[in-house]
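Before we start, here is the structure in question, set down as structure tokens.
The chains shown are only part of the set, and none of them has been moved.
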């Protein structure tokens, strides 16, 4: 359903990667590997339309993503290196607002439930700045629980998480893939997710 | 006693607006400052008790299983 | 004695001490305010030059005095914090600033409300008025700087530097009437006809000033207590306090 | 969703009150600098008051522009906004509006007090407030373009001033003109309606241009 052909990315003066081709179907997971600076983040940003490739095409259900634009945005959820949470807002405010910005307004109860599930029970009303790094990451990841998008693009979702939280995320991904979702992700850590098909893409 | 009547008192010899304008703002400032401090204290206490509860919950979670 | 001082300079003991002192100062200030206002409105006679408008003096002068005193005290505590690295004195300096700014604002406001009937204008750009305005900016700069710094220790020290640099403004305010020929004079009021009236006026003013002092101390202690709690939220004694509550 | 952006920015402004107040005080200080530089003659002060207040408003609004997108850029929220299914220009409009509510409106409300220090008449004070209320949203909207273009550039502060100050000039001329016209007894309505026209124009075009600029800066 997501089809990538001959993708090339140029940053500065040198080409980071070229001739990337893959097709991702419902229920499939694509894991992008590579050392620091090999272009993983650049690829993910291109996939969700934040950056333009130097060459190549990306199709979603047969349409080029640059022609779909906002329609495409409503089927993807991208979580980047940065958390996108505001230090001065509480966890629950952050979750509600980031969902609303993603075009998916949720009520407090649902947000409360999601935070509870992510192990933040009792901390919903604290400003995020007093939370630890791992807890902040959990606030970000809580969005995955309440969003209803098909394609998840996750850049190092496991960073700063402890083992319990890593398990939680793995189960979340499995459930999403079982329901016919798709996931593109990078990680330097080991992860085991039972998907219909796990593809790997190695950048150098 | 300087004032013949209450209206005399409020008129302040024709300068009522200026005198009462000053005193009123003085009062408002004082009340405002106290309210702000009490508010700040209350939100802080709320936060502290939330943290306290959360840590206590965690501690009991760790010890029980 | 020395040991005692040492003891109360630690935040937890200061916290409980301040808690006991606050009611004392609040009650004194309420009593003094009541007394001062009574003298100001009912005992002090009408001024022959300014009629009743002069009654603004009972808040204008205390506010103006407090604005300058509080700045000096704030800079003093901040300097102690900077020199000896004592946390508590820096916290007190931080707690003084909003009250000082409020009194500065009040001096400006009441001065303006006095200037309109007396000078015919709300504001003139004369030396004393301007330097008082600058004092307000200095307080606000101090608060804004501290608010912008997340690390409280750095905030304390940086605030101390700017507070100390700003101290040059205080003599300028105080002596501005002497150094420059300005519209603002202190003489009008003390020139009332009989010494008796001058004394009642003076007592009114002094009692109001004393009331402002007591009020300031009470409010500053309250704020210091809150700041102590905010900064020490992760320490044992605060969580014990929370557990007891 | 547009409302969510505004709501969020206002909430943030509430939590970081210091930032908002700093802009306001900058405005107050700059306005107060002029009498100190020019001297206390009240007639001259009165004549220059509209220009001074307006120039200070321009500078205050411009200096606070940096804040409009920068923290969202740093913490990744801006990326998320670009990926939102709503049109980006609507989001930008929301942010510009929030910026106006947080900087423009307080400026307009405090301006009469400063005007009193310059001995302006009641009429002139009212027109001053009205012209600021009409003009500051234009500043926020045009400023959004400059802020978006200089996002993450070194020396962004001075650069943004070079980009947007020239564009601010018409607003300055008609804004200050309105106050002057009313203080010499001519009606201010012509000037104010021109400002209104500018506002409409920038409401239509600026969010769109700023959205394009944002996409360029974030690529």
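Points to keep in mind about this one:
Letters are used for the chains, namely A, B, C and D, taken in the order the chains are written, and counting of residues starts over at 1 for each.
Keep in mind that, in the parts below, a residue touches a chain if its C-beta (ideal position, glycine included) is under 8 Å from a C-beta of that chain, and two chains touch if they have at least 3 such contacts.
Here the structure is a predicted model, which means the values were calculated and not measured.
Although just one copy of each chain is shown, the whole complex contains the chain kinds in the amounts A x2, B x1, C x1, D x2.
Note that in this section only the chains that are shown with their structure count from here on.
The interface with the greater count of contacting C-beta pairs, when B-C is set against A-B, is B-C. Chain B and chain C have centres, each the mean of its CA atoms, that are 17 Å apart. Distance between chain A and chain B, defined via averaged C-alpha coordinates, is recorded as 46 Å. Between chain C and chain D, the centres computed from C-alpha atoms are 34 Å apart.
Residue positions 47, 51 of chain B each touch two or more of the other chains.
Shared interface positions of chain D, defined as residues touching 2 or more other chains, are absent. Within the complex, the chain A residues that touch chain D are 48-52, 70-71, 73-74, 76, 78, 80-89, 93, 97-98, 100-103, 105, 127. Residues 41-42, 44-46, 51-53, 55-56, 59-60, 63, 98-99, 102, 105-106, 109-110, 113-114, 116-117, 215, 219, 222-223, 225-226, 229-230, 233, 238-239, 242-243, 245 of chain C touch chain B in their complex. The touching residues of chain C, when paired with chain D in their complex, are 121-126, 130, 133, 137, 140, 143-144, 147-148.
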